[in-house]
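Every protein chain but one is kept in place in this view of the complex.
Should a chain be cited, it is by its letter among A and B, assigned in written order, with residues numbered from 1 in that chain.
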Amino acid sequence: MHLPSGFFLDHAWLIPLIPAVSFWLILGFGKRFGARAAYCGIAALSAVWVLAVGAVIQWIHRVNVADDGKGGTVSALGAFGRSLARAEEGKSAAVAPVIHATTWFQNAGVKLTVGTQIDGLAVMMLFVVATIALLVHIYSFEYMRGDRRFTHYYAALSLFSASMLFLVVASNTLQLLVGWELVGLCSFMLIGHWWEEKPNSDAALKAFLTTRTGDIGLLCGVIMTFFVVQRATGTGSFDILAVNNAALSGKVGHTLLLMCAVGLMFGIIGKSGQFPLHTWLPDAMAGPTPVSALIHAATMVVAGVYLGARVYPIFWQGFQIGNSHVNFMAVIGGITVIIGAGLAFVQDDIKKVLAYSTISQLGYMVMGLGVGAWTAAIFHLFTHAFFKANLFLGAGSVSHSGSHHSFDMKKDMGGLRKYMPQTFWTFVIGTGALAGIFPLAGFWSKDEILATAGHGNYKAFLIVGLVGAFMTAAYMTRCIYLTFFGEYRGGHSGEHAHGDVAHGVDDAHVHGVDDAHAVPGFGSHDDGHGAHEPHESPPLITVPLWILTFLSITAGWLQFEPGLHLTKFRDWFQPRVAFPLPGLFSANHVATIPDVKFSAGLATISVAIALAGVGLAYLFYWKRAYGQDAAAHNALLGAGKKFLVNKYYLDALYTDGVIAAVKGPIANAAYWVNQYVIDNVLRTTGRVATVVARFVYRYIDQRGVDGIYNGTAVVTGESGGLLRKLQNGRLQEYALFILIGVAAVALALAIRF
Amino acid sequence: MALNQFLLLAAFLFAVGAYGVITRRHTVLVLASVELMLTAVNLNLVAFGAFNNDPVGQVFALFVLTIAAAEVGVGLAIVLLIYRNLRSSDPDDVDVLKG
Partner (left out) sequence: MVAQNIAFGILAAIMVVGALRVVSTNNIVHAALWLVTVLAGGAGQFLLLGQEFVAWVQVIVYIGAVIVLFLFAIMLTHAPMHPTGKLNNDMRLWSVVPAVLLAATLAWVLIAEWGNDKIHLLRPVRTAEVGTVVFRAYLVPFEVVGVLLLGALIGAVVLARKD
């Protein structure tokens, strides 16, 4: 049967092109544009949004035609409405993705293409990226007003949108890799937007380098996808569809698939902030808040999850998700859920709370993929994008108009609900969605992940998910309490409205310290920051907030199963070909994803757990049920808090353990182990440990270990003195040695030969 | 014609070039010796191309030629830079690697 395609599906290449053009325009005419750079970006993103929505509607039409078995006689829009109204059991007729590809280059028989592969997953992602990018572009116009690199900001934002959309529509893994690196670059540029302060540029570098660490694995994985296809069909290819088919064909050895999956998983760990490479994401909050909302909450960080979903059969077969009880992916996701949620408890910076929350939620998605809940994980990606962007933009609104550009909840916020009612309500609804309160968006998606985990072999991860849900509810309640309730603690604004670097990284720049560099077209900013009461943000900020709030409420209803029997997300966006789904790919050796029904019992439990989290936090913060500062009095709580405040010592491990050990001589490393690790163990494990450690320090370390290191140093020094004579700086003598070596090796080989 | 006559000539040129790289006391002449070695490589490539009746040998010789040209360009620029800084073109005077 012929399935209708349509303009928007066929010309998806326009979608990344438009923001790219906008980027070049802003880059080329930035000086002349001034504030108008924003119009350029907003116009481009509006066009993209129209194209994305068109693509969604036409895709739904295509799916409906396939399911109804009729030719494409109805209009796309009519089909959309009809499809919403129809409430029947989901069908899953095969629907091929719309693929258009052209040869990029070919070399010695290997043909590489570039093109677009539009399917349910891609159109869903297009909609998410386009919507949030558009709202962030609008929001930034107010938020970044008067910034000295305003045009630069918009150029980077446009480039980011282009790269992200390019990544989404990519028809092969190589192209996906290009988009992946481009978004990483944009992330680097935008985190370091205010690079004059050392912490900001450090954070940008850290984000870039940490994700690059994962990208090494990704590169290996992408290269291996080529060979996966080669094993299956004889000709190698990077095409996503071919890769998926090959992975499921049963002709590829498990070892190759496993290595490929592990390689790609490293990429996901780096990009999507999974344990143990999650440490860059909180630091990335040094960038402007709209950037955090767009890049570090809604879109770029989910690129890893998107990759996982795009070539899911590789993971499915490589990790044997269908018939195992535990696997790499699920474990990483599960650890991340708990670790992120734990860290969110002890942050004073509102954006860091949200950053750790994002890490935790990304953990849910990866865990969902790992336990076989493909649809649920992607559904969570979908809803999370809206409510987390909502929360981030809410935090930005608070700092913009409420707390004088500080993000410190304890110092500069509190009691803001009276001053900023709109921000308050949108934030509360976003929090509800994040905590998974019925009937907000997060409830549906999180519940579906839990249901699938509990249904299959992965019962242990159901527990992890529930614990995570409890913690999420509790730390978000704490965050709301500190921000919006209690007494307003800001007030002393005069000191940090202008150029006080110590207070909040944003301060100095949003209201340009250096007016000489202000963008022409703004004039000087005179909105009188310095001595004013907190007030509600202007409409350019609140309107995007309300739009996102609306989506945070309703986005989950696509899967409103109890009563209404809606399974639209699954029907529309689940892949219809080459996937381990029942009925679609019936090869005997491929286990399929179970189709899990909504479970009212589990839903009740998870909501109850979330409410328990809220309630506990309420008792703790409002009622002070455990005393003024429990952590200060209770030793166990104190130790736990210290552990969390130090981020499980992971950062310390990376900078001091890995980097310093590589940099410094071995003796230094030994010293560090004694001084730092043993010190910390001392502090955290009490007196018995103290005695033991002292004993170790005094007798073993000082006499035994030091002796060994001193001996090593002496030997090294002596042999170095001898070898030094060879290093006389005569280049040609070096060449002589090299050549003698070469000749000797050649001779040796020749003799063997 | 035997294939070997070309290959042996190339081997000789290569060895002479290697000798020159080590012994010459002027950086320009060191580079000239490198050119000798590269020519030897080219001779090999072209000879095998002719032996197999395949133009690919020639193509690779072209690539080597191009890269040799790039190498000479950068190399001589470095020679000039060294000369400007040290007032010498003797490789022995460039001894900051001394341990």
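Note that a residue touches a chain if its C-beta (ideal position, glycine included) is under 8 Å from a C-beta of that chain, and two chains touch if they have at least 3 such contacts.
Since this is a predicted model, take the numbers as computed values, not measurements.
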- Absent chain, residues of chain B that touch it: 1-9, 11-20, 22-29, 31-33, 35-36, 39, 42-43, 46-47, 49-51, 53, 55-59, 61-63, 65-74, 76-81, 83-84, 89, 92
- Note on the structure: On chain A, the omitted chain is touched by residues 105-108, 732-733, 736, 739-740, 742-744, 746-747, 750, 753
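Throughout what follows, only the chains that are shown with their structure count from here on.
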- Message: Taking the touch rule as given, give the residues of chain B at its contact with chain A in the complex, in rising order.
- Response: 18, 21-23, 30, 91-92, 94-99
- Query: Where on chain A is chain B touching in the complex?
  - Reply: 723-724, 726-732, 734-736, 739
